[in-house]
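The structure that follows is given in the form of structure tokens.
The complex appears here without one of its protein chains, the remainder shown in place.
Showing subunit A:
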Amino acid sequence: MTPAIEERMGLFSELVEAVEADAVHIREGLDMHQFCAYWGAHEIFGYIDDCVCLVHGTAGCMSNRRFLLPFGGADQCHMEPQYTTAFSEHDVIFGGERKLAEAVALVQERHDPRLIAVITNCCADIIGDDVGGVVRGMQREGQRVVWLHTAGFTGKSYRKGSEEAFRVLAGLMAEAPAKPVVPGTINLFPRRWIWGENQKREAAEGIRMLEKLGLRVNSILRKGIPYEEFLDLRTAEANVSQCFYWSMALFEEMATRFGTKSIKASNPIGLTASLAWMDATARAMNLDVDLHDDPEVAELLDLRERVRARLGGGRKAVIWTQTGEKLIGLAKFARDVGLDPIVVGVDPAVVRDKVSMFRKEVNDGFDVPLYLSNYVEEIQELVNSLGDPVVLCNEDYFPGHAVFRYQWNDQQAYGLAGARSLYAEMLTTVERRRSRYSLLGEVV
């Protein structure tokens, strides 16, 4: 490493501390991965089959959502009904309250869903429409109408929006007629923002891991979950997630309201993390399970040894990801296969937004070297200075290097089956250098 590069090196825990101490100048609006509270809330309500989302405000937010891949536009038509009051200038001046009441009535007339979720975007919240005042009391027999103020301009992040939606939904669970908890059952919150066959594979793997422990899955939070089934999540003894920090707010609410056990294991990526995920789940459920003699685990240990041998122990890995869960998951995965990771391109805004998650990980002993960079050229400089690292990223900026692409939309990544898939991909990665004559290289 050159002195200039060394100057930019630090520890991830130092960045977390600096963000906590408000010592980092964070430029607002640069966190392109996070969106705003509207998106977070819309995603959560969008999971429920018998829920119609009604967006109060301008139409653009809802329209964009229909075309964004993570929300279901990748391989199928977006068929779930959703409505917007589609503000015009007229509505901004005179208020959109009457239009909102009409829209709720229209949704009732056309769909009469079990749940109507009214969420606002910036326009409605700037003019201060009294959303609660309008919709309160509009619900019909057997129906609930809930609302959230989710305007992004207030600074509420995507995470905040999803948390608030989860809290509203937990409130609905509490209002439902009481049901007994069934011991030995567990809810699975699988990997999100994937679709199609891979989504099914990941969920099936989550179920298989839990069943391997002798647990019975009560329910899976998935797109299209019926409203009643969602309410019945409360009948499980515990909740576990493949991405804990996303589901944390609902876990907390359910722990408080129903005593549901909250398992904090997350990101079962690679064998070490997958076994840790299963071990944490088993302990929380008071199960004594030893997987060391499991033939599948033994097979994966062998495979991992081959990967480690092929990679060479202590080889550097450069991990480039902005999102927090992936940063932690990939750093752990790199160590799982014997790599020595450095994370790059970490957006302090992401750290701030998810600081409680990072703080917990740091407290639990997680840390990783961090390289501060502003531009891709600086990351390229680091990669070149490391000799022959493995680069874990989803871009093609590193011709001539071994690049492990983690764009896993179509690749199984979680659990034991995911570990097998990732190890295979890693072996391929080492054999296959990125072309030095990539389009990007030519353009540059």
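Quick note on the criterion: contacts are C-beta pairs under 8 Å (C-beta built on N, C-alpha and C of every residue); 3 or more make two chains touch, one makes a residue touch a chain; residues count from 1.
Throughout what follows, contacts and distances are computed from a predicted model.
Missing chain, UniProt protein name, picked from "Sarcosine oxidase, delta subunit, heterotetrameric", "Cytochrome c biogenesis protein ResB", "Mo-nitrogenase iron protein subunit NifH" or "2-oxoglutarate oxidoreductase": "Mo-nitrogenase iron protein subunit NifH".
Although one chain is not drawn, the whole complex shows that of A:101, A:127 or A:287 it is A:127 that touches it. In the complete assembly, the contact with the undisplayed chain comes from A:90, out of A:90, A:140 or A:432.
For subunit A, the residues in touch with the chain missing from this view are 89-95, 97, 126-127, 129-130.
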